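Right, one structure below, let's go through it.
Complex shown without one protein chain; remaining protein chains in place.
Order as written gives the chain letters A, B and C; numbering starts at 1 within each chain.
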Amino acid sequence: MEGDAVRQVRVRPGMTVGELVQELKTSGAFNGGSLAKACGITEEMFRDDKATTFVGLAGAMVPAGMGGIVSDLVDMGYVDILVSTGANLVHDIVEAIGCRHYHGSADCSDNDLRKQGINRIYDVYVADEAFTQFEEFIQGVFGGLKEGTVISTTELLATVGRNLPSGILATAARKGVPVYCPAVQDSVFGLQFSLFTQTHNVVVDAFRDMKGFLDRCFTAERAGALIIGGGVPKNFIFQGMLLAPHGFSYAVQLTGDRPDLGGLSGATLDEARSWGKLTSDAQGVTVYGDATITLPLLTAAVLERLSRG
Amino acid sequence: MEGDAVRQVRVRPGMTVGELVQELKTSGAFNGGSLAKACGITEEMFRDDKATTFVGLAGAMVPAGMGGIVSDLVDMGYVDILVSTGANLVHDIVEAIGCRHYHGSADCSDNDLRKQGINRIYDVYVADEAFTQFEEFIQGVFGGLKEGTVISTTELLATVGRNLPSGILATAARKGVPVYCPAVQDSVFGLQFSLFTQTHNVVVDAFRDMKGFLDRCFTAERAGALIIGGGVPKNFIFQGMLLAPHGFSYAVQLTGDRPDLGGLSGATLDEARSWGKLTSDAQGVTVYGDATITLPLLTAAVLERLSRG
Amino acid sequence: MEGDAVRQVRVRPGMTVGELVQELKTSGAFNGGSLAKACGITEEMFRDDKATTFVGLAGAMVPAGMGGIVSDLVDMGYVDILVSTGANLVHDIVEAIGCRHYHGSADCSDNDLRKQGINRIYDVYVADEAFTQFEEFIQGVFGGLKEGTVISTTELLATVGRNLPSGILATAARKGVPVYCPAVQDSVFGLQFSLFTQTHNVVVDAFRDMKGFLDRCFTAERAGALIIGGGVPKNFIFQGMLLAPHGFSYAVQLTGDRPDLGGLSGATLDEARSWGKLTSDAQGVTVYGDATITLPLLTAAVLERLSRG
Partner (left out) sequence: MEGDAVRQVRVRPGMTVGELVQELKTSGAFNGGSLAKACGITEEMFRDDKATTFVGLAGAMVPAGMGGIVSDLVDMGYVDILVSTGANLVHDIVEAIGCRHYHGSADCSDNDLRKQGINRIYDVYVADEAFTQFEEFIQGVFGGLKEGTVISTTELLATVGRNLPSGILATAARKGVPVYCPAVQDSVFGLQFSLFTQTHNVVVDAFRDMKGFLDRCFTAERAGALIIGGGVPKNFIFQGMLLAPHGFSYAVQLTGDRPDLGGLSGATLDEARSWGKLTSDAQGVTVYGDATITLPLLTAAVLERLSRG
């Protein structure tokens, strides 16, 4: 038979994450095998100086502690363009201004939490107080915008980032990495900006940052995508190639969704080839599972490989 | 034991959808039981003249033939506010201008489809040609906007709807139902508008329609939500209640996602109570499964009940 | 483009289940479309006098009220061979001796239920008392077996069925439909039989009924499979064709599992073709979703078609 034989995986005490993934490469199959492939593709993408790398961030990744990985990747220069849901940016700001998320339980009385001023995200809790402080901070930033300004979401987010000491937005601002948030209204950030506009004349032009995004898509010699979750970030990153001369050459997708429901979040990377979002010979792999497991595994293994030069 | 006994479901030839759901009510459990509960809540919500009804539309519902149900619900007056992904609106326009989606297969060569100019959405195909005609139509509409206009997404979509003979946007425009699309950039509609702005000075103000939306949330005596899929529409509808005096009183969620991944799309309605998005005594139920099955079942059963007066 | 166009589904008050499924056939896609295909295949399978029909039953179908559909199908002669998990048969007996399952809630304190003598199956409750009565009944049946007997599982289950007034086992016994339960030990039935053997010399020969099963597989002119859930029943039914001259000609699978985890329960019917479990030109379709919704829909629609002659 063609193809390599599956060896039975062996684990040993003290093995590194990279060694574990190496075991999954020669041995594993199903999503374990896919994860090993994803590490190979991500490594190649990160090593490719000619490749523009797009990262999509959806799902409650920051509340689940995954934001640090993203900001570290931005800091290390592996991210050229970040596309995020509004919620992840709100929770990034919440952490950056010193508020915290807490380990809670999904098995609780939500009406009791409500009375205690606690908001639940599966098994993570965040207090009403965090949003009060968020409001104070963000209205301060908004207040710095000149009356009559017309601004793009990306510029607005960069402004916020420059006012923060740490986190995804701060790091992206410092490194000059643009952060796109196509559904910025759809978040507590958006609610706050909406309140702001009731007394101020500042316009967020929904399309002002699209040209820059599409230009990057159009001019990229090669392009790669690391899609964490699906949603708007995935669709937005992929649709950028509909007007470009060729699609993504590298694509790694970490998702808990499934293809048969027909939604874009769970759609296969092969489906993306029919649209030209991936080139016909692109390297692409989907790892199905919770990104709170697959993202740390992937990044630890890839950084280990990259550190070997 | 408290609670009603489960009867074994009996089906018979020629039974109506409403009769089947009635069987699931007295007999069924798991998601079958949840579907029966969802019909009861939806019926009550549709009958409640004091309730403002929000409908969220995500997933590739129009390509899968579910758009007709949504436009019929709008036409019958059961929808006060519609929140949709951009993609569903694009495909609604594609159908309204006379192009079609086709039954295909998920088991195919996507590179071959690409060569034939066919784009795949799971087992549905749509031709490049449809997007060519979409471009011609939509640029014509955009061309009717005066230079210097600042417009909201909702107004822009209403303008499009008035130029269409049928479908969701057309029906919503005719009935005066506002259509929100918080991630309008994130769609082929957004790509086209982005191209338009390269030669025209028209600004879509991302926040211009937020006040109207939040006012409806704030002033609703009671509010109900029918959430088809998750994504931005679900989050946007629910977050509207964060600034309102009370949350939704009725909530029905049809989703294929799962709670344990922590994302908002799969989050339980109980989780929403901790945020105050649902009132503490709200009636809410989630039906897990593909909305291409659960939405037709739900609507056929509810319309049958409503028709009985 | 080849293929039929997707029409937008229209639902109307009072439509029959068969009419709804017909709408999904011409209009629907994704799992809605698959369900419509499944109805077509099941109808053809039930009409084909030369086809031997195997039904697999897994998941907590009887506690969820789906047992009545299965026993009705057996009664109507549409089932030639039934393969079930032990648990479904236990709960079938529980109902047949007059005990009941109750509508409960998945959102509860399981430790409190334990103290109240209530056992939970997602949102269905069953009392300890039901198992006490089950024990009394089943030990009575076992007590009727002669010392020294060597018996097959199928014969043992037929004996039980002859002692029951109604339900799946009773109907199967009355109609002479063999019920296979390859993991009979793995159920409360098995626990009870195990207790019985501590004081009685009766042997259940695990392989005694395999020859009859394999003979039916081998000699079937054509064979069809309706797989409700996955598990042992699916694997057992499909493996029967590994030794037969040809595979299943019809196969319908209702499952909530997913293929990418590699387990047999979620495996596609195409995968089964590689093993020869399905013939190369077999008609097969998988409907992903909760069988508490898809099974009643499928059977109501198929019976409606069959009733039209």
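Remarks
Note that in this section a contact is a pair of C-beta atoms (placed from the backbone, for glycine too) under 8 Å apart; a residue touches a chain by one contact, two chains touch by 3 or more.
Quick caveat: nothing in here was measured; it's all calculated off a predicted structure.
Only one residue from C:Met1, C:Leu145, C:Leu191 or C:Leu306 touches the chain missing from this view: C:Leu191. For the chain left out of this panel, the touching residue among C:Asp4, C:Asp110, C:Glu129 or C:Glu221 is C:Asp110. The chain not shown here is touched by just one of A:Met45, A:Met66, A:Leu214 or A:Ala251, and that residue is A:Met66. Interface residues of subunit C facing the missing partner chain: 58-60, 63-64, 87, 106, 110-111, 113-114, 118-124, 150, 153, 182-188, 190-191, 193-195, 197-198, 203-208, 210-211, 214, 229, 231-232, 235-236, 239, 242-243, 256-265, 267, 270-276, 280, 290-292. Touching residues on subunit A toward the chain that is not drawn are 1-18, 20, 23-24, 27-33, 35, 60, 62-69, 71-72, 95, 100-104, 107, 118, 121-125, 127, 270, 288-290, 292-294, 296-297, 299-300, 303-304, 306-307. Mapped onto subunit B, contacts with the missing chain fall at residues 29-31, 258, 260-262, 288.
Keep in mind that, in the parts below, only the chains that are shown with their structure count from here on.
Relative to subunit C, the most remote chain by averaged C-alpha coordinates is A. If you average the Cα atoms of subunit A and of subunit B, the two centres end up 25 Å apart. A straight line joining the Cα centres of subunit B and subunit C is 35 Å long.
Touching two or more other chains at once are residues 258, 260-262 of subunit A.
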